[in-house]
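With one protein chain removed, the remaining protein chains of the complex are shown where they sit.
Take a look at subunit A:
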Amino acid sequence: MNALTGGNYTTADGRKIGNTMMEMKNITLRFGGVVAIKDISFDINEGEIRAIIGPNGAGKSSMLNVISGFYNPQEGEVWFHGKKRPQMRPYQVARQGIARTFQNIALFEGMSVLDNVMTGRLTHMKSGMLSQMIWKGKAEKEETENREVVEKIIDFLEIQAIRKTPVGRLPYGLKKRVELARALAAEPKLLLLDEPMAGMNVEEKEDMSRFILDVNDEFGTTIALIEHDMGVVMDLSDRVVVMDYGKKIGDGTPDEVRNNQEVIDAYLGVAHD
(Lines give C-alpha, C1' and ligand atoms only; values in the text may rest on other atoms or scores of the structure.)
Protein backbone atom coordinates (compact mmCIF):
# COMPACT_ATOMS: atom_id res chain seq x y z
CA MET A 1 0.00 0.00 0.00
CA ASN A 2 1.14 3.48 -0.84
CA ALA A 3 2.15 5.58 2.12
CA LEU A 4 0.11 8.51 0.88
CA THR A 5 -3.29 6.84 0.52
CA GLY A 6 -4.16 7.49 4.15
CA GLY A 7 -4.61 11.16 3.45
CA ASN A 8 -3.65 14.05 5.73
CA TYR A 9 -0.53 15.34 4.04
CA THR A 10 0.62 18.40 2.16
CA THR A 11 1.46 18.13 -1.51
CA ALA A 12 4.66 19.34 -3.08
CA ASP A 13 2.86 22.48 -4.30
CA GLY A 14 1.51 23.19 -0.82
CA ARG A 15 -2.12 22.04 -1.02
CA LYS A 16 -3.58 20.34 2.03
CA ILE A 17 -5.05 16.89 1.50
CA GLY A 18 -7.47 15.84 4.21
CA ASN A 19 -9.15 12.65 5.38
CA THR A 20 -11.01 10.16 3.26
CA MET A 21 -14.13 11.82 1.82
CA MET A 22 -15.52 9.03 -0.25
CA GLU A 23 -14.87 5.36 -0.16
CA MET A 24 -16.02 2.80 -2.70
CA LYS A 25 -16.04 -0.70 -1.22
CA ASN A 26 -16.13 -3.77 -3.45
CA ILE A 27 -18.38 -2.25 -6.08
CA THR A 28 -19.80 -4.64 -8.66
CA LEU A 29 -22.11 -3.35 -11.40
CA ARG A 30 -23.82 -5.60 -13.93
CA PHE A 31 -26.02 -4.89 -16.93
CA GLY A 32 -27.81 -8.17 -17.47
CA GLY A 33 -24.98 -10.62 -18.10
CA VAL A 34 -22.36 -7.96 -18.76
CA VAL A 35 -20.16 -7.06 -15.83
CA ALA A 36 -19.24 -3.39 -16.19
CA ILE A 37 -17.46 -3.06 -12.85
CA LYS A 38 -15.95 -6.01 -11.04
CA ASP A 39 -15.29 -5.77 -7.30
CA ILE A 40 -13.56 -2.41 -7.26
CA SER A 41 -12.52 -0.52 -4.14
CA PHE A 42 -10.84 2.86 -3.91
CA ASP A 43 -11.10 6.07 -1.96
CA ILE A 44 -11.07 9.81 -2.56
CA ASN A 45 -9.43 12.14 -0.05
CA GLU A 46 -10.64 15.61 0.79
CA GLY A 47 -9.00 18.24 -1.38
CA GLU A 48 -7.31 15.93 -3.84
CA ILE A 49 -7.61 15.51 -7.57
CA ARG A 50 -8.29 11.85 -8.22
CA ALA A 51 -8.22 10.49 -11.73
CA ILE A 52 -9.81 7.34 -13.12
CA ILE A 53 -8.15 6.20 -16.31
CA GLY A 54 -8.31 3.18 -18.54
CA PRO A 55 -8.84 2.09 -22.14
CA ASN A 56 -12.23 2.45 -23.85
CA GLY A 57 -14.93 0.32 -22.28
CA ALA A 58 -13.00 -0.16 -19.06
CA GLY A 59 -15.97 0.96 -16.96
CA LYS A 60 -14.73 4.44 -16.02
CA SER A 61 -17.94 6.25 -16.85
CA SER A 62 -19.94 3.53 -15.13
CA MET A 63 -17.88 4.15 -12.02
CA LEU A 64 -18.62 7.88 -12.15
CA ASN A 65 -22.29 7.07 -12.65
CA VAL A 66 -22.24 4.90 -9.54
CA ILE A 67 -20.75 7.75 -7.51
CA SER A 68 -23.33 10.22 -8.82
CA GLY A 69 -26.23 7.84 -8.31
CA PHE A 70 -27.16 7.38 -11.98
CA TYR A 71 -26.39 3.66 -11.58
CA ASN A 72 -26.94 1.57 -8.50
CA PRO A 73 -24.37 -1.19 -8.09
CA GLN A 74 -25.59 -4.74 -7.39
CA GLU A 75 -22.89 -5.30 -4.82
CA GLY A 76 -20.68 -3.11 -2.68
CA GLU A 77 -21.02 -0.03 -0.57
CA VAL A 78 -20.50 3.68 -1.09
CA TRP A 79 -19.27 5.60 1.94
CA PHE A 80 -19.45 9.39 1.97
CA HIS A 81 -18.09 11.48 4.85
CA GLY A 82 -17.73 8.41 7.03
CA LYS A 83 -21.32 7.23 6.56
CA LYS A 84 -22.63 4.41 4.43
CA ARG A 85 -24.79 5.87 1.71
CA PRO A 86 -28.15 4.19 1.16
CA GLN A 87 -29.37 3.66 -2.38
CA MET A 88 -30.00 7.11 -3.80
CA ARG A 89 -31.51 8.77 -6.83
CA PRO A 90 -29.22 11.12 -8.79
CA TYR A 91 -30.99 14.26 -7.57
CA GLN A 92 -30.52 13.18 -3.96
CA VAL A 93 -26.81 12.65 -4.56
CA ALA A 94 -26.63 16.12 -6.11
CA ARG A 95 -28.28 17.57 -3.01
CA GLN A 96 -25.57 15.96 -0.88
CA GLY A 97 -23.02 18.19 -2.56
CA ILE A 98 -21.79 16.04 -5.42
CA ALA A 99 -21.88 17.83 -8.77
CA ARG A 100 -20.91 16.43 -12.13
CA THR A 101 -20.40 17.03 -15.81
CA PHE A 102 -21.12 14.59 -18.62
CA GLN A 103 -19.05 13.01 -21.33
CA ASN A 104 -21.57 14.10 -23.97
CA ILE A 105 -22.36 17.54 -22.63
CA ALA A 106 -25.77 17.75 -20.97
CA LEU A 107 -26.72 21.42 -20.91
CA PHE A 108 -30.04 23.22 -21.15
CA GLU A 109 -29.61 24.20 -24.79
CA GLY A 110 -32.58 26.55 -24.90
CA MET A 111 -31.45 28.65 -21.94
CA SER A 112 -28.81 31.34 -21.76
CA VAL A 113 -25.40 30.65 -20.20
CA LEU A 114 -26.43 32.63 -17.13
CA ASP A 115 -29.67 30.65 -16.69
CA ASN A 116 -27.77 27.39 -17.11
CA VAL A 117 -25.31 28.32 -14.42
CA MET A 118 -28.17 29.54 -12.20
CA THR A 119 -29.77 26.08 -12.31
CA GLY A 120 -26.66 24.93 -10.47
CA ARG A 121 -27.90 27.01 -7.53
CA LEU A 122 -31.27 25.23 -7.31
CA THR A 123 -30.18 23.10 -4.36
CA HIS A 124 -29.31 26.29 -2.46
CA MET A 125 -32.68 27.98 -2.88
CA LYS A 126 -34.94 27.64 0.12
CA SER A 127 -37.62 30.35 -0.03
CA GLY A 128 -41.19 29.43 -0.95
CA MET A 129 -42.82 29.43 -4.35
CA LEU A 130 -45.27 32.26 -3.65
CA SER A 131 -42.73 34.60 -2.12
CA GLN A 132 -40.51 34.01 -5.14
CA MET A 133 -43.37 34.89 -7.46
CA ILE A 134 -44.02 38.18 -5.74
CA TRP A 135 -40.30 38.73 -5.22
CA LYS A 136 -40.29 39.75 -1.61
CA GLY A 137 -37.93 39.81 1.36
CA LYS A 138 -36.10 36.55 1.82
CA ALA A 139 -36.59 35.43 -1.77
CA GLU A 140 -35.11 38.66 -3.11
CA LYS A 141 -32.12 38.46 -0.79
CA GLU A 142 -31.59 34.82 -1.75
CA GLU A 143 -31.77 35.60 -5.46
CA THR A 144 -29.16 38.33 -5.04
CA GLU A 145 -26.84 36.03 -3.10
CA ASN A 146 -27.18 33.31 -5.70
CA ARG A 147 -26.50 35.77 -8.47
CA GLU A 148 -23.31 36.86 -6.71
CA VAL A 149 -22.01 33.29 -6.48
CA VAL A 150 -22.89 32.68 -10.11
CA GLU A 151 -21.24 35.88 -11.34
CA LYS A 152 -18.09 34.99 -9.42
CA ILE A 153 -17.94 31.61 -11.14
CA ILE A 154 -18.65 33.14 -14.54
CA ASP A 155 -15.75 35.55 -13.99
CA PHE A 156 -13.56 32.74 -12.76
CA LEU A 157 -14.11 30.63 -15.86
CA GLU A 158 -13.82 33.65 -18.13
CA ILE A 159 -17.19 33.33 -19.81
CA GLN A 160 -18.50 36.85 -19.06
CA ALA A 161 -18.66 37.67 -22.77
CA ILE A 162 -21.20 34.94 -23.47
CA ARG A 163 -23.38 35.32 -20.36
CA LYS A 164 -26.55 36.06 -22.30
CA THR A 165 -25.92 33.74 -25.25
CA PRO A 166 -28.21 30.72 -25.62
CA VAL A 167 -26.07 27.67 -24.97
CA GLY A 168 -27.21 25.94 -28.16
CA ARG A 169 -25.22 28.47 -30.20
CA LEU A 170 -21.90 27.98 -28.45
CA PRO A 171 -18.97 26.01 -29.83
CA TYR A 172 -18.09 22.70 -28.17
CA GLY A 173 -15.18 23.91 -26.07
CA LEU A 174 -17.21 26.71 -24.49
CA LYS A 175 -20.13 24.36 -23.82
CA LYS A 176 -17.78 22.18 -21.79
CA ARG A 177 -16.76 25.24 -19.82
CA VAL A 178 -20.39 26.26 -19.19
CA GLU A 179 -21.11 22.77 -17.94
CA LEU A 180 -18.21 23.08 -15.52
CA ALA A 181 -19.56 26.46 -14.42
CA ARG A 182 -22.99 24.97 -13.70
CA ALA A 183 -21.44 22.18 -11.64
CA LEU A 184 -19.33 24.71 -9.71
CA ALA A 185 -22.34 26.93 -9.04
CA ALA A 186 -23.62 24.23 -6.69
CA GLU A 187 -20.47 24.80 -4.59
CA PRO A 188 -19.99 21.04 -4.48
CA LYS A 189 -17.88 19.18 -1.96
CA LEU A 190 -17.02 16.68 -4.64
CA LEU A 191 -16.86 17.50 -8.33
CA LEU A 192 -17.05 14.68 -10.88
CA LEU A 193 -15.75 15.39 -14.37
CA ASP A 194 -16.40 12.87 -17.13
CA GLU A 195 -13.75 13.43 -19.79
CA PRO A 196 -13.59 17.22 -19.38
CA MET A 197 -11.11 17.50 -22.24
CA ALA A 198 -12.52 15.07 -24.75
CA GLY A 199 -12.60 16.46 -28.28
CA MET A 200 -10.65 19.60 -27.42
CA ASN A 201 -7.63 21.02 -29.17
CA VAL A 202 -4.33 21.54 -27.36
CA GLU A 203 -5.07 25.13 -26.43
CA GLU A 204 -8.52 24.32 -25.06
CA LYS A 205 -7.05 21.42 -23.12
CA GLU A 206 -4.50 23.71 -21.52
CA ASP A 207 -7.23 26.15 -20.53
CA MET A 208 -9.35 23.40 -19.05
CA SER A 209 -6.41 21.93 -17.13
CA ARG A 210 -5.68 25.34 -15.67
CA PHE A 211 -9.33 25.75 -14.63
CA ILE A 212 -9.40 22.36 -12.96
CA LEU A 213 -6.24 23.10 -11.00
CA ASP A 214 -7.53 26.56 -10.04
CA VAL A 215 -10.88 25.20 -8.89
CA ASN A 216 -9.13 22.69 -6.68
CA ASP A 217 -6.67 25.26 -5.38
CA GLU A 218 -8.94 28.28 -4.82
CA PHE A 219 -12.22 26.64 -3.78
CA GLY A 220 -10.62 23.58 -2.19
CA THR A 221 -13.02 21.40 -4.18
CA THR A 222 -12.27 17.71 -4.27
CA ILE A 223 -12.25 16.50 -7.85
CA ALA A 224 -12.62 13.07 -9.40
CA LEU A 225 -12.09 13.01 -13.12
CA ILE A 226 -12.01 10.60 -16.02
CA GLU A 227 -9.63 11.34 -18.81
CA HIS A 228 -8.14 9.62 -21.82
CA ASP A 229 -5.19 11.90 -22.33
CA MET A 230 -2.47 10.31 -20.20
CA GLY A 231 -0.24 13.37 -20.27
CA VAL A 232 -2.99 15.55 -18.87
CA VAL A 233 -3.93 13.05 -16.19
CA MET A 234 -0.40 12.63 -14.96
CA ASP A 235 0.09 16.40 -14.72
CA LEU A 236 -3.18 17.11 -12.96
CA SER A 237 -3.88 14.39 -10.51
CA ASP A 238 -2.61 13.49 -7.07
CA ARG A 239 -3.60 9.85 -7.35
CA VAL A 240 -4.79 7.68 -10.20
CA VAL A 241 -7.03 4.61 -10.38
CA VAL A 242 -6.48 2.50 -13.48
CA MET A 243 -9.28 0.31 -14.78
CA ASP A 244 -9.33 -2.30 -17.50
CA TYR A 245 -12.23 -4.58 -18.44
CA GLY A 246 -14.14 -3.54 -15.32
CA LYS A 247 -11.30 -4.41 -12.96
CA LYS A 248 -8.89 -2.22 -11.06
CA ILE A 249 -5.35 -2.87 -12.28
CA GLY A 250 -3.53 -0.03 -10.60
CA ASP A 251 -3.90 2.65 -7.95
CA GLY A 252 -1.41 5.20 -6.72
CA THR A 253 0.49 8.37 -7.54
CA PRO A 254 1.07 9.12 -11.24
CA ASP A 255 4.66 7.94 -10.93
CA GLU A 256 3.68 4.64 -9.37
CA VAL A 257 1.03 4.03 -11.96
CA ARG A 258 3.33 4.93 -14.81
CA ASN A 259 5.76 2.23 -13.75
CA ASN A 260 3.11 -0.43 -13.09
CA GLN A 261 3.66 -3.30 -15.52
CA GLU A 262 -0.03 -4.24 -15.69
CA VAL A 263 -0.94 -0.66 -16.61
CA ILE A 264 1.70 -0.53 -19.30
CA ASP A 265 0.38 -3.79 -20.73
CA ALA A 266 -3.21 -2.58 -20.75
CA TYR A 267 -2.32 0.61 -22.56
CA LEU A 268 0.31 -0.62 -24.99
CA GLY A 269 -1.07 -4.10 -25.46
CA VAL A 270 0.79 -7.24 -24.63
CA ALA A 271 1.56 -10.19 -26.84
CA HIS A 272 -0.62 -13.15 -26.05
CA ASP A 273 1.02 -16.43 -26.78
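As a working rule, a contact is a pair of C-beta atoms (placed from the backbone, for glycine too) under 8 Å apart; a residue touches a chain by one contact, two chains touch by 3 or more; residues count from 1.
The working rule: contacts and distances are computed from a predicted model.
Student: Which name from "Rod shape-determining protein MreD", "Radical SAM core domain-containing protein", "Amino acid/amide ABC transporter membrane protein 1 (HAAT family)" or "Na+/H+ antiporter subunit E" does UniProt give the chain that's left off?
Tutor: Looking only at the record, the undisplayed chain corresponds to "Amino acid/amide ABC transporter membrane protein 1 (HAAT family)".
Student: With the full complex in mind, choose from A:Gly18, A:Pro55, A:Gly76 or A:Pro90 the residue touching the hidden chain.
Tutor: A:Pro90
Student: Would you mind spotting which of A:Thr20, A:Ser41, A:Thr123 or A:Thr253 touches the chain that isn't drawn?
Tutor: Only one of A:Thr20, A:Ser41, A:Thr123 or A:Thr253 touches the chain omitted from view, namely A:Thr123.
Student: Given that one chain is not shown, which residue among A:Glu109, A:Glu206 or A:Asp235 touches it?
Tutor: Touches the omitted chain: A:Glu109.
Student: For subunit A, which residues touch the unseen chain?
Tutor: The missing chain touches subunit A at positions 68, 70, 89-91, 94-95, 99-102, 106-111, 115, 118-120, 122-123, 125, 127, 129, 132-133, 135, 182-183, 186.
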